Every structure is written in structure tokens, then in C-alpha cells.
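Complex shown without one protein chain; remaining protein chains in place.
For chain A:
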Amino acid sequence: MSLFLIAALPFLGALFPGLLIRAGRDACAFAAGLASLLAFVGLMTHAPAIFAGEVIHARVDWLPQLGLSANFFLDGLGFLFATLILSIGLLIILYARFYLSRQDPMGNFYTYLLLFQGAMVGIVTSDNILLLLIFWELTSLSSFLLIGFWKHLPEGRQGARMALTVTGMGGLAMIAGMLILGHIAGSYDISVILQNKEAIQSSDLYLPALLLILLGAFTKSAQFPFHFWLPHAMAAPTPVSAYLHSATMVKAGLFLMARLWPVLAGTDAWFYIVATTGLVTMLLGAVIALFKDDLKALLAFSTVSHLGLITMLLGFGTKAAAVGAVFHIINHATFKAALFMTAGIVDHEAHTRDIKRLGGLRHLMPVTFTIALVAGLSMAGIPPFNGFLSKEMMLELAAHTDWNGSHLLVPALATLAALFSVAYSFRFIAHTFLGPKREDYPGHPHDPGFGLWASPALLTVLVVVIGLFSGPVVGPLVQVTADAVTGAHPKVYLKLWHGFTPALYMSAGAIVGGLLLLMLHRWLDRAWNDAPRPEAKAIFEGIIARVTDLARGITDGLHNGAITRYAAIMVVFTLAVSIHAYTSGTLGLPTRKMMEIGLLPAVGWLLLVVATGCILLLHRNRFLSLILIGIVGLIVSLSFNYLSAPDLALTQISVEVVTIILMLLALNFMPKDTPIETPPLTRLRDGGIAVAAGVGIAALAYAMLMRDFSFESISAFHAANSYKGGGGTNMVNVILVDFRGFDTFGEIIVLGIAAMVIYALTEAVLASKVRAYLLNRKPDMLMAGDAHPGLMVVVTRVMMPVALMVAAYIFFRGHNLPGGGFIAGLIAAIAVVMQYMASGFGWAAERQRFPYHGIIGSGVLVAAATGLGAWFNNVPFLTSDFGYVHIEPLKEFELATAALFDLGVFLAVVGAVLLALESLARFAWQPGIDTDHAIDINPARDDLAANEKNEG
């Protein structure tokens, strides 16, 4: 099966549980399990090749220029992790089916779980570090959803947030580290990076890259001092803890260290950072675990400790240690997942996980007890279980490790950690299951159904089998994984009995010491609880609160709501950048000759300047300034016309009309004057800013206008291809509907959205208490004597067909002469708006048969359908076509698909303009104004018969 499919199957499978939950919980679990199973089977099809030492690649280049490719590869290491993720995933899916109660949304659970599974499989099979980073962040996100699955529990939410914060920050650091690594190696492909050991280790950037990557790995794998999130993540449902926090997510950091082991390991920095962190974590986790009363917290700190063990082994940097690390990853996954599930079973049946309230369950839950016993002894490192084997390896390796010249430090601390490990493992077994039966369990403990204990039982079988027959069972797997981590590795021999080695004595000492500790537990526990010690959660929350306060302080300081200030800062900043560009750059001399100034342009310029000046002087009179801005708009459209841009002139003048109407509608409800609020000094300052910006832009425009293009413009292409390729002689229109059709398509959608926003705001405002104010509002200006003068009504109604005819004319000629959908749409909209103005809102609204939303939508759909039509001819979206047809008695004429696209533009513009204006006009509605029609002529004349009947 393709690696793509293996990585994609969990994601595809994630769709089904959420949907199938309606078909029942079994169907839901079955769908989830099927996806995992298929991926697992697919993975196993590669097993023969992997065991033969091959590496499987699958590659799709996405943005090769940026080094972004969807590259997957599968070697021994990836195979081991993918096997763990998918197989334990299957067991967890089975377990969760029986663990979750009816109240839990199981569809969501399995969807999150599969998302997580897909992300994990993605991490371990990625060959591209950027791809790996994406999957890495996905595991953080999906584990956030899983940890916080019980949304109603505050601990769940807090734990999820803490996990996301810690692992997310680590992930960010890791992104930086990975990018540095890719920069040194010159490639983002892991298989290439792995070949560049010398280049990477000799680089100056090795240490920063190492630190950043380790930050990511340590946070993910809960290494000291980032270990604190893992116990808090135990608020998750137990299947999540068993999956994420024993077998998979927390191993992602280890995986990464193992993956990059060939290029990063072997230096002093690596040894002292990684091995020391691992050693400290191992010891600290083991000590704290002994004093935890919550079964899951005990297991969580034990996990922290075991992760530390593996980290330490990887940190040793020797090939033998890497083998030990790989072997312990397998062993830990088996016994710890089983133990978590056991803890879940106890919680499920006895309704408590508090060790102090448990004990004697051996008699009530014999099956669970057996599982817990075997897995627990393995965790303690008791022969003949698999935990013993890898722990012996660890002790053996520790015994031969010097730390800064000291021969004893590492072995002594490792033995101490092993001792505590024995103690908490025995405590888990003894205080939960042994001892006398109690009468005060919160629930009625008994062995659960087969479904719940099948998964841990299977894992326990593995614990025993691996322990007894390690060589034949997992030898080949450890071998290929070790090969993948360390390069070709000499033959790996796994066996139970190593002879009387130092490790054996250390192990024996640990067991005896551990038993002693357990006997003294009552006193030690009291001492521990009395001793002051830092509480990670309080520290974490304190830091978060400080950071939040700091962020709020900065935000409130900068973002204080004084929008005027923002605008001023923006203008001044732009000015400063421009001045810098001007002083640091060079300005070319003029290459063009100035055009002569005619009388007409001079008059236009004077009008524009005077009108603008008057706006500045009189802007406090809002009504007057609207009239003045109309003059400016008129001059602007005339200048467009004068400067060879007839399309722009037509567009500008029609937009001008609707804009002024829009502003008038709004002004109707707003104060008609602007008071003087700012002191003269402020106005002077604003004036200074404005004048500086104006002078700057004028100088820039002048400098630009006096020079020719520095580079050849692409406009020549449009001129050459407008008729040949686009079938039209109006280049501007051909650009809009053909060359840049996709832009135009986006634009009509934006315009439609703007109109919808206006409509939605109107609805929202009119639904609020503002409506009462509007209904009782008295006009603040003198009303016209006749709101709908008869003359105007008659003229506008006569004008209607004429205006629409003009719109049609402008539309059809648009491809070849100035015009087109935009302008025609504006003209048609103005024709309708005239009716609203002359005959009244109610009158016009009654005759409006198609809702404007629909017109916008149909416009966008027509344009989209035209574009899609190109696909049927096997050409890209929006490729236009044209031809000539001849129908008697008409002259031969051209038909272009671009015209159909333009129709979409036309409809969208009509709909958007009218929806915007109509929405604003609805504010003016008051009871009674509907009935008052100026000239009650119904064009349809359908009331004529009724009237006659009434008379007769």
C-alpha cells in the first residue's frame, strides 16, 4: 500500500465516526477501527521489505522551490513507530468502545483519535522536515481536543490548555531549529539531512539548532523541567492517556531524537544536555510517582521517568545505548498502555482511582489483577518480563558511563531511580489489589466484560512473550530499527540471562531497596506531604497570568481605541518610510516632455481645487460638503474622459450618483453639522501631516509622470491579443472579462459580500431598540411639501424604459466600445433608484419581484458557470471563446462567452448597489408612509377590473 494512503487513511477515517454515530456506537467504533486496521494492514505489506533492510520512498513535489514536498519514507525506525501507533491505536479503539459511557459523544472522540493517529503516522513517516512540522503541530492540536474531551471538567480544560501551551511553544522552537538544520544541510529532506553529519556538527549553528530542536523534543516528551504538563493531562479519559501518554505522543520527542540521532548525537553538547536531562527526569519522575495516590498520576510520573530513561540512553550517544533505547520504547509501550487501561478499568468499576481508598481488589477482580500484576512487575523490572530486559541494558550501559570524570554518578543515580521505580510499581500492585477486601469502595468493583479487558490482556501476553523469547520475537524489529537509528549496526543479541554482571547486582539492589521503601511508605508519605515543594501548576499559571497582563498592558497601551491616533501614526509612518526611500535612493531626470495645458483642463483643475478647498473650509456643514464632493467627482470623471479613459469616466460618474444618494440617505439620520472639538493646535498638527503627505504624493506623481517606464510594460501584450485572443476591441473591457477575469470574478463576490454586510447590519440594527427611536423620530430638517411631486413621478417612470435601454446598449457594446457590465449595472441600478426616490419606498418595493440577494447570487453563479464551462472544452477556468453567427434578418454579429461573464458582472452590480441602497432606505420606513402614493397608477392595470366591479 502506498505510504500516502497509509498516512491518509486515519484522516479519511476521521470523517466517518462523527457521521456514523447516528447508526450506533458499535458502527462508530467499527468505522474507526476499520480505518486503523486498513492502515495497519497496509503498513504490514511493507514488512518484508523493511526486514530485508530496504527503505521505502513516496514523493510528490509541491513547491520544490521552497523545499516543500510531500515526501514520505519508511525505514526501520518509522516502521517500529507506525506499528506501535496503529496497533495500539486499534486496541485503544476497542477499549474506548466499552470505556466511554452513553453520555460521552463517542463520534467526536473517535474523530479526534483518528486525527491524532493520522498526525502521528505522518510524523514518523515524513521525509520532509516541513511536512513533519505540520504533523507535529497537528498532534498538539488533536491532543488538545482529546485531553479536553470532557469539556465540562475544569481540570480537563486546564490540562488541555497547559499541554497545548507547553508542547505548542516547544513546537515553535523546534520549527526554528529544524529550519536552521535544513539551512545547514541545504535541503529539507530528512534523508538528505541524515547524510550531512560532518557539515552539521562543524557548523556554528549546530548548538542553536540542537537547543531549539531539543526544546521541541523535551516539551513533547515531558522531560524535566517541562514534565509538569503530562500529569495534568491525565484529566483526559483513560483511553486517551493510555494512547497518547504511554505509547505515542510523548514518544514523538523520542522519535525525533532517534530520527536525528545520526547527525546530532555524538558531541559533548548532546551528551551533557540530553543524557543529563534524561537522568534527572528519570530520577525525579520515579520519586514523585511513589507519592502519588491517584493511579493515573502515579502512572503519569512513571511515564515521565521512563521517558527520561529512554532520553538518557539516546543521550549516551553510543550505538549500544541506542539499541537499548529502541528496545525500551517497545517494552514501555506494551506494559504502560496495559497499566493505564487497568487503571481505567479500576476507575470504571470501583469509581475511584485513589489508592488510599482501594486495596483488596484481588478477590473481586481476578482478571484485572492478573493483568496489572504482570504489567506492573514488568514496569518494576522483574524477570522474566520484558521490562527487566531493557532495564538491565540501561543499568549495564549506565555502569560504563562517565559523567564529567565521575564513574559513579550515573550508575548510582540510575540505580536509585530503578529503586524508586520498583517501589512505585509494587505500590501500584500492592495497595490496589493486595491486602484485605474493604467495605467502603464507592462502586461495586468486579471484573469488566471481555471488551474492556481484551486490549490490556493482549498487551500483557506480549509483555511475557517478549520477556521470555526476546530474540526471536522482537530481535529482527530491534535490529532494523537500530540499523535505521545508528546506521549499520552489528548484530543485536537480546537475551534474558546475561550472567553475573554489574547490572544484575544493581538490579537486585534496586528490588530489595524498593521493597524496603514500600514498607516505609506510610512514614515517607507523611514526610513528603509535610515537606514544602514547588507546585508546577501554580508556577505555570502564575507565569501565564504575568504574560497575559504584560500582553494586555502592551495591547491596551497601543490599542487604546483612539482611532484618529492610529490613522495619524499610519500616515506619519508612511511618510517617514517614503522620506527614507527618497533620501537613500536616486531620482532619475525627466525623460518625457510636459504636455501643454489647455484652457479646459486649467478650468477643471481650478474647479477641483476650489471645490476641495471649500470642502475643507465648510465640512462642518455636512449637507453642503456632499454637494461639493459631487463637484469633485464630476471633475474627476471629466478628467478621465479627457485623458483617454472613457470607460473610467462612465464608471466614475455613475458611481458618483449612487454614492451621493447613499450618503444622503445616511445623512438623513445623522447630525447635519460637525461641532468644533479639537483645539487649533491639533488642527494645525493634522494640517501639517496632511500637507506633508500631499506634497509627497504630488512630488512622487510628478516624478513618475515625467519619466517613461523603466521596464517594458505588459500592456503591449494586451493590445496585441485583445482582438485576436479576446474577440473585442475595447481593451479595458477585454482585460476585465477575459485576461483578468478571475480578478473580476473575485471582485463581484466582494461587492456582493459588502452589500450583504450592509443588509445584515440593517437587520441587526432594526431588530434592536433603535427601531423604536426611528419610528418615533421627528425629522430635524424642514420636510418638502410634497414628498413625491407628480412631475418627478411621471418623468422618472417615462425615463425608466429609456434608462434600461441605455443600460442594455452600454452592456452590449461594451466588448468593443466603452461600456460593459459594470457601467451597465450601475446605470440599471440608477434607473431603479430613481423610482424609489420619485414614487416612494413602499411603491417601489411592492413592485420589486426578485429579491436583490438572489440577483447578486445569480450574477456570481452566471459568472462561475461561464468560467466552469471552459472545463468542458478542456481549457482552464474562465478561458473565453468567441465566434460569429449570422441569423436573418440581422447582420452578422459576434458571440463571446465573455459577454455571458459580463452578464454575471452586470447582475451582481445591480443587485449589490440596490441591496445597499434599499437597506439604508429601510431606516426611513415609518408606519403610514406606504399607503401614500403620489400617482396611483398601476402599470399592470390589474386593479381596473376590481375598481369597475366595485363601481358597478
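As a convention for this text, a contact is a pair of C-beta atoms (placed from the backbone, for glycine too) under 8 Å apart; a residue touches a chain by one contact, two chains touch by 3 or more; residues count from 1.
What we mean here is this: contacts and distances are computed from a predicted model.
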{"item": "\"Nitrate/nitrite transport system ATP-binding protein\", \"Exporter protein\", \"Multiple resistance and pH homeostasis protein C\" or \"Lipid A biosynthesis acyltransferase\" - which is the UniProt name of the missing chain", "value": "\"Multiple resistance and pH homeostasis protein C\""}
{"item": "Among A:L648, A:V832 or A:L878, the residue in touch with the chain that has been omitted", "value": "A:L648"}
{"item": "Touch criterion as defined above, residue of A:A508, A:A602, A:L775 or A:L868 at the omitted chain", "value": "A:A602"}
{"item": "Touching residue (missing chain; options A:L413, A:A568 or A:A845)", "value": "A:A568"}
{"item": "In chain A, positions touching the absent partner", "value": "560-565, 567-568, 571, 592, 594-598, 601-602, 605, 608-609, 612-613, 615-616, 619, 622, 625, 629, 632-633, 636, 639-640, 642-648, 651-652, 655, 658-659, 662-663, 666-667, 669-671, 674-675, 677-678, 686-687, 689-691, 693-699, 701-702, 704-706, 708, 713-715, 718-719, 722-723, 729-732, 735-736, 740, 743-744, 747, 750-751, 754-755, 757-758, 761-762, 764-765, 768, 770, 773-774, 816-818, 822, 826, 909, 912-913, 916, 919-920, 923"}
